[in-house]
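Questions regarding the structure given below will be posed in turn.
Excluded from the complex is one protein chain; the other protein chains are retained at their positions.
Our next item is chain A:
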Amino acid sequence: MFVPYILPPVHVTRTVRSVCPARAGVAGLCAAHTCVRAEHCPSTWVLLVDIAGPCISSSSWEFVRKSHEMLLIEEKYKSIAKLLLSSGTCPRCVLRFCCVGSSAPYRLPYKNLADELQKFLSNDGDIAPPSKKVRLGDSEECRSETEITRDTDVNEAPQTCNLCLGILQHLCSTEFVKQIFHKVQSAGYEFQDFVFSVSLPPQLLVREHSAWLQAQEEMRRQDRLLEKADIIQLKEAYKWIIHPMISEELGVQAVSKSLFEVGVVFCHQDTDEDCHFLVTVCKDCFKPTKNKQSVFTRMAVVKALDKITDDDFVTHFPWPPSTPKTTCQVIDIQCNHASVFVAGRYNKYSRTLPQTPWVIDGERKMESSVEELITEQLMTVFQADSFNFSSSGREDVDVRTLGRGRPFAIELVNPHRVRVTEQVMKDLQQKINGTDKIKVRDLQIVTREALAHMKEGEEEKTKCYSALIWTEKTIRKEDVEFLNDIKELKILQKTPLRVLHRRPLASRPRIIHTMKSEYMDEHHFRLYLKTQAGTYIKEFAHGDFGRTVPNIGSMMKTTADILELDVESVDVDWPPALED
């Protein structure tokens, strides 16, 4: 039952302002009265009267209670409600423009809501003085002449709302929710909650702007302001209505940070042209871009609406917006699961296997690749749409990677299967290792954040190599021994010619920490190197047209070349080693 609490003025003023400043002034009461919903209990209503108000009849109390509970429209917005409802706007959009920030009224059945709203607007004249006088002292602030106009023509709810184009009317139906449910079901994802996203046609912004200008005008007449941000966004209201419905169908909660996203894309062709006049007024907001189908992106329209003067807008887009014949169309219902990341270390034993597919002018140069050998199996298990392979550095096609291998990580984009046990990962690793070209270890699921470890200090880390060197001049064992004594050799490397087409030209200092030579024959020796990461070893061997100095050739006063190269170790401690 509704119990009006009547509090002393001083107390009230404080309470009202601190409990809920936005609720000051509620429909059905004069501006001097304030009705707020107690925060601790949504069904309890507290009437706060801080000044002497007009007399309200006891029957009116009941009405006031009802309409407040259901609609929560504040008195000051009443004229907006009238205006919109009479120009072809649906009751839910009326709530939005009356700044009703609570989800409950939006969730009322459409018919009830429409009825309540009509009753609320047409009955306001009935508020008669109450039988008992409420006297709480003097106040100059009392303004009993609120602009209450008796009876306005409130039209029947239009077929399709001219502000939401039917989204808050027909697209929150159980049928539509069922349609979403079937789509999610057939997509076959593993998920434990969901987040719902909506893509709206940009002309809704134009219509929204138009209504806002009118509503603002109404408020100005009362010497009040109405900021665009005060209006409840269509998206928000839509989610308030549809979230519980989808939630019930799917049997899981709507969570804003969920990894699983269900998105609907709406369009409305009949009104697409609404935006077009903006081009004539704000040309520079609509520059054609390569990837966008239309210049009328939401971003561009927002920008243009921000720039356009109210007069210009009203001239080109007169109030009220046309009532559309059709409802927004659902052009797509998309499901997407956030990426899963898998990391590990790989060895590469082949000198004819590139790390990533080698394709030039659409033509495949080498069969298979490290990337493909690993991801093929992962994609099957996680049922992802695509993947992104990354690693701590990379080796050339003719370079082997030995030792404990090179850390890598794979982003599996839009995976359908995500509950993958450690055992499954182990089996997966074994399957990948069913080739003699590569071997994978420490295969595990990691977080996106952990990926940073792989790239961390890529410049500072060291790498160990083994190289087979050829010399033009004939050499004896003694000729290569001097290399063993060279420590922390500073070299200067210009960006190698072989990568210069895609990297900036620079001359970078690099350090060869240690070298160890092993004489083989008159023209060959093996060289073990420990170098700063980022050193180009092949160029250090042959000199790259004298662009790496010093180089093996220059130090040995001959022409040198590198015939084979192996990576012996990549000193990055990630991902963590797993037991076998």
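Methods note: a residue touches a chain if its C-beta (ideal position, glycine included) is under 8 Å from a C-beta of that chain, and two chains touch if they have at least 3 such contacts; residues count from 1.
To be clear about the criterion, contacts and distances are computed from a predicted model.
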Absent chain [UniProt protein name; select from "E2 ubiquitin-conjugating enzyme", "Protein Abitram", "Anaphase-promoting complex subunit 2" or "S-adenosyl-L-methionine-dependent methyltransferase"] = "Protein Abitram"
Residue of A:K283, A:R351, A:R498 or A:K516 in touch with the missing chain, whole complex considered | A:R498
Could you tell me which of A:G188, A:P318, A:G546 or A:P576 touches the chain that is not displayed?
-> A:G546
Spell out, residue by residue, where the missing chain touches chain A.
-> 360, 470, 494, 497-505, 542-546, 559, 561, 563
